[in-house]
Each structure stands twice: as C-alpha cells, then as structure tokens.
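Here's the structure we're looking at; comments come further down.
The chains shown are only part of the set, and none of them has been moved.
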Amino acid sequence: MLRQATTTLFFETRGRGLLEITRPVAEWVAATGIADGVATLFIRHTSASLLIQENADPEVRADLDRFFARLVADGDPLFRHRDEGPDDMPAHVRSALGAVQLSIPVAAARLALGTWQGVFLWEHRLRPHRRELALHLVGE
Amino acid sequence: MLRQATTTLFFETRGRGLLEITRPVAEWVAATGIADGVATLFIRHTSASLLIQENADPEVRADLDRFFARLVADGDPLFRHRDEGPDDMPAHVRSALGAVQLSIPVAAARLALGTWQGVFLWEHRLRPHRRELALHLVGE
C-alpha cells in the first residue's frame, strides 16, 4: 500500500557554485523504507536552485558557472533591485532560469539517476548561505 | 491513508509580467482537507509559465521582465514563426526557459514555501490572456 515520507534537509553552501547533495538525499530515501516511488526535492529560496548535472568532470561545473556569470552579469546596470549587492538580482534571475524543484523516480530504494547524473544545490549568491530543502517521497 | 484531489484554476493575466497566484492555490490546497503531501501545478499553455520568486520587492519582478525582454527580444529577425506578432515566438522561448510545472510539498495544510517565496503565473504575451492551470494533490 502506498505511503509517504517527508523531511527537511539543511546545507551550508560555500558561496556561488554547485554543491553535490546526491548522497544525503539518497540516504534519506533509503532510510524511509520506501523502495519504489517518486521523490520531490524543493528548495525554499529564491537565490539558489536545484540542478541535475554531470558529476564526473569538475570542469563541467566550472564551465556552467562561467556561462551563467557571463549570461547574467553581476552589477548589470539593467537591474534596479540591488538591496543586497551586485549579485542580488543576478541570483534571482539565475534561479528563474534554473529549477526550484526536482522530482526523481525511486526504484529498489535508490534514486533512478543516470550513470553520470548527480543532484546539486546551486548557490547563486557569492557568499556562503544556509539553505533549506523540503523533501517528499510517495511510494511503497 | 493516502488520497488525491484535482482541480482546474483559471486566471486572467494583464499582459506580459508576473501575476501572483499563491493565495488561490493555497486556498484550494487547504480546502481539500489533505494536510501533508505534494501539490503539482501544471500550466496548459506554451506562451506562459510558472515561477517561484521573491514576493517582497516588486522591483525583482520588474528586473526579471527587463532581463528576459533583453535576452529574448520581441521581433528578433532570427525568428520565422510570427503568426501572432513579434511577441509570439519570444513567448515560446521564454516558456522553454521557464517551467510549465511546479511540485510543492504541503505540510500542515499549507504550501511549504520559503519566507520570501511566492507562486507566480508568468504571462509572456504582451496582451492579456485567460490561462488555465491543472492542479493535483496527493497526501493524507
């Protein structure tokens, strides 16, 4: 019979960039005892996002960050909202271009990720932040 | 025991820009009687999208719109599909850069949004449109 589980996970980012969170998410999924279903990750912020990307070559993460830093430039004079500095509004834009939520099927008590996929928390602010994720799992 | 609820919500946009829909979505969630679970919002259009963003400072929404208007320029000669005018194809591109769907955990009969998060319908066409959302909630 179907049932559900929920939790909240906290992560300390080291400033702008990708922080891999595959392991803590997978460990929580395994601990629920739900073998098959679908897990939903939701980030409770508007200046950080969630991303599934290659976890093999660190250059992929560096290139991603370089691309987004060029696409959404810190201090762009277009932006009027700069209460918290030149990286404030770019963080919101980067978040809008990314995902606040990911739903990942679970099979045999594991996230059904592809061989090269990792789950990342993408910090868009320059400085470290404490970030909160709401997790939900439904299955049996 | 787990159960589900579904509905359809309609919104009248005022043309391009962000329309906050947090309250009507939250009211429907509360009315279902499901206290804990996950809500899925799906927009049934290809020229509007869904976004979770800061709902405190209106300048954030204005900056977002300025950024996307520059990134995906109306009337860009690159575009051949212009059946409905210069904002037709840019609306499709903006929709592809955004999200047609959001899944949000529900706890204690409330959307588990962060302090500064609001749920928005993002109209990408210049003129007002009637937009339709399919909602699904599973939980108990």
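The first chain written gets the first letter, and so on, giving A and B; residue counts start at 1 in each chain.
Here is the rule we go by: contacts are C-beta pairs under 8 Å (C-beta built on N, C-alpha and C of every residue); 3 or more make two chains touch, one makes a residue touch a chain.
Quantities reported herein were computed from a predicted structural model and do not represent experimental measurements.
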Overall number of sequence copies in the complex as this file defines it, 2 displayed: 3
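Convention: only the chains that are shown with their structure count from here on.
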CA centroid of chain A to CA centroid of chain B, Å: 20
Sites on chain B touched by chain A in the complex: 1-2, 36-38, 51-54, 57, 59-60, 62-64, 66-67, 70-71, 97-99, 102-105, 107, 112-117, 138-140
Sites on chain A touched by chain B in the complex: 1-4, 6, 40, 42-46, 71-72, 78-81, 83, 89, 92-93, 95-97, 99-101, 103, 132, 134-136, 138
